[in-house]
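Supplied in structure tokens, the structure appears directly below.
What you see is the complex with one protein chain gone and the rest in place.
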Amino acid sequence: MDRKSLNGNLTGWLYLLPALLFLGVFMVYPLIDVFIYSFEEGYNSASQTYFGVGGYNYAYVLRDPYFLQAVKNTFLLVAVTVPLSTGIALLISVGLHSIGPLRRFLQTVYFLPYVTNTLAVGMVFMILFRKTAYSDGLVNLLITWFGGESVDFIDGPYWAKMSVLCLYTIWVVMPFKILILTSALASVDPVYYRAAQVDGTSKFRTFMRITLPMISPMIFYLVITGFIGAFKAYSDVVALFGTDLNAAGMNTIVGYVYDMLYGDSGGYPSYASAAAIILFAIVFTITCVNLLVSGHRMRR
Amino acid sequence: MAEEREKQAVENESHAQKTKPPGKGRVSAARVVTYALLGVWALVVLFPFYWMILTSLKSYSAYNGEYVPRLYTLAPTLENYAEAFTAVPLGRYLFNTFLFTVLTTFLMLAVIVFAAFAFARLDFRGRNAVFVLFLSMMMIPNELVVITNFITVTNLDLRNTFAGLILPSVTSVFYLYLLKENFEQIPDNLYYAAKVDGTSDLRYLFRVMIPIARPTLVTVTILKVIECWNSYVWPRLITDDENYFLVSNGIQEIRENGFGRENIPAMMAAVVVISIPLIVLFLLFRDKVMEGVSRGGTKG
Partner (left out) sequence: MEVVLRELTKKFPGRGRKNRGEVTAVDRMDLEIPDGSLVGLLGPSGCGKSTVLNLISGLLGPTEGRILFGEEDVTLLPPEKRGIGLVFQNYALYPHMTVKQNILFPLENLKGKARPSREEMLKKAEEAAKLVQIDGLMDRKPSELSGGQQQRVAIARALVKRPQVLLLDEPLSNLDARLRIQTREEIRRIQRETKITTVFVTHDQEEAMSISDLIVVMREGVVQQTGRPQEVYDSPDNLFVAKFLGTPPINVFCGRVRDHRLYIGEEAVLPADGVSDAEVYVGVRPEGFRLCETGPLSCSLDRVEVMGRDVSVISENAASVNAVVRSIVGAESGLTEALLSGPKGREVRFALVPHKVFLFDRETEQRIFRGEH
């Protein structure tokens, strides 16, 4: 309680020491360092020298067509998947909440993508959507069967690649959203439903006026985390299109950062840092806007 | 006790009411639509799994002979699995991933248990300031620090070592935060009672706090294991020696260079093998995993 002493102070710090060490070396220091890198012009990782200090790295990145492509891809991915996945997840959760039998089983099934390796299942999606000399792939067969024209989703036109990426991303993020929304729905006190029932409120009106407002904090939470997650998309893209994303024209901002850092196009930590900081600025701004909007909505 | 039972009974009853279909006996249109929607999504989730298992059981020649992929196979074979373990070092990848997962999780647990104990239970100068620092680190995306960590680990000559793989993955501010919150819920009086009985801080931590906080520790462990098993970006940056590949990198390697490029069935066999451990873990600890994820998980 109040037997504070030098000894007591020391004990506390001792328990904290490992965490502080790890945090310092692998988070605090890199955080400072990434800013420094991003302003060091012409950094050479072999000789560890640089020419000067300034905004050149940012200017370079912002003019790099690969980066601009990555930004376009990322924004498109975010704009499509966040609303779609949240909406579908809400539909499914409401459906799941309303049924008795099979509920537990379906919950288990819906959660499976969460515990699978993104890279591994991405390969399955790839072979399902791919069109090769030997086979059109299952999806294309279905399309032609319905009278459409087959298209290579993996190596073909941009819109096709984008749509399979969006589909896979939604498939991957769904379990988390369904889980959060079903538990949010379950946490609404049934007393409210009974009260609405007594008042003769229609099901739709009950949903709009009672359920939705009560779970809206969770929906906002999902939108915010969804934005953040989608902006950081990378491994699901690699799973579908391989590691050479620039060539496929499917790179994302995070992918651009790693490509600048490592691999055949790598060795430019300064550009990588500048791109990472731009990404962080975008995510940060959008999160703030989200919070402001949701805060405003909440207060009303 | 009687009260509890009564409460339980009331809850059960209300639950039954909630799940009872409206208009007993009559199958309403809404119900059909609901089940159809849920069924479609279950199909979307399960189909890739079915397809990967199916493909992995088809022989190489059978698979390539199907211009129209068949939805079943009459001649299942395990030769692809043999191929997956012999043509590429899949066993090695699995073992690496296992080792990486166990060591990282264990180290992280050790670090956060002591740190959470210091924050929750001990009183020392500067505690709150350091805690705020930790909290602010929760907002920092991994992409921002990965650049410097890559350079740090490279400079330390730790590329292609387990130390290089594990050490930067140990820090986990969010899990530390979860555990600290849980530790703080343990009544102070337990600590004072233990003090009066002459219990040392360390003994109190191990005999009282850790057992009480076990559910949270299990949650954190599960989340970290999932995270480790699926990690891709960091291992990819830090290893280019096959002997240190984790399953994600392995699968990517297989895709780009292994099996003479087009042996899809063998690839799918590898995908099945690396997917199974987490799925088994999930099915065994379903409720724990889902509770843990809803408390603190996002994918990516």
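Observations on the model:
Lettered A and B in written order, each chain numbered from 1.
Assume contacts are C-beta pairs under 8 Å (C-beta built on N, C-alpha and C of every residue); 3 or more make two chains touch, one makes a residue touch a chain.
Keep in mind that what you see is a predicted model, and the values were worked out from it rather than measured.
Residue-wise, the contact with the chain that is not shown comes from B:195, picked out of B:127, B:195 or B:295. Contact with the chain not shown here comes from a single listed residue; of B:39, B:126 or B:187, that residue is B:187. Chain B residues in contact with the hidden partner, per the touch definition given at the top, are 1, 187, 189-190, 192-199, 203, 207-208, 211-212, 214.
The working rule: only the chains that are shown with their structure count from here on.
Centres computed as Cα averages put chain A at a distance of 16 Å from chain B. Every residue of chain A that touches chain B in the complex is listed here, in rising order: 1, 4, 8-13, 15-16, 18-20, 22-23, 25-31, 33-34, 37, 45, 88, 91-92, 95-96, 98-100, 102-103, 106-121, 123-125, 127-128, 134-138, 141, 171-176, 179-180, 183, 190, 193, 203, 225, 228-229, 232-235, 238, 242-243, 254, 257-258, 261-262, 269, 272-273, 276-277, 279-280, 283. Considering their complex, residues 14, 17-21, 30-31, 34-35, 37-38, 41-42, 44-46, 48-49, 51-52, 55, 64, 66-69, 110-112, 114-115, 117-119, 122-127, 130, 133-134, 137, 140-141, 143-152, 167-168, 170-171, 173, 176, 192, 201, 226, 229-230, 232-233, 236-237, 247-248, 251-252, 255-256, 264, 267-268, 271, 274-275, 278-279, 281-283, 286, 289-290, 293-294, 297-300 of chain B touch chain A.
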